[in-house]
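After the structure tokens below, expect a handful of questions from me.
Note that one protein chain is taken out, while the other chains of the complex remain in position.
Take a look at subunit A:
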Amino acid sequence: MKVEILLFGRLTEIFGVTHLLLADVADTDAVRNRLEEQFPALKQVKYQVAADQLIIHGNKQLTDGMTVALMPPFSGG
């Protein structure tokens, strides 16, 4: 099972890419944990998660082929 991770704003600086594929993640919490393990700088940063373009409050089950977006807040004007 694979999901596509989309990264926005300055999260792309942490990852060095704008998107990546992640295998064997059952839910959005697992995505967070896996990515924070691989990229510890992510732990320090605020971001919101969306799955298939729906905002997630709490945790959400994932199925093959879903897209998970990690969106940080922007402040600039």
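Please note the rule applied: a contact is a pair of C-beta atoms (placed from the backbone, for glycine too) under 8 Å apart; a residue touches a chain by one contact, two chains touch by 3 or more; residues count from 1.
The definition used in the following text is that contacts and distances are computed from a predicted model.
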Checklist outcome for this item: Given "Peptide ABC transporter ATP-binding protein", "Aldehyde dehydrogenase (Acceptor)", "Molybdopterin-synthase adenylyltransferase" or "Phosphate transport system permease protein", the protein name in the UniProt record of the chain not shown would be "Molybdopterin-synthase adenylyltransferase"
Next on the checklist: Counting contacts across the full complex, list the positions on subunit A that touch the omitted chain.
Outcome noted: 6, 8-11, 13-14, 18, 44-46, 48, 50, 53-55, 57, 69, 71-77
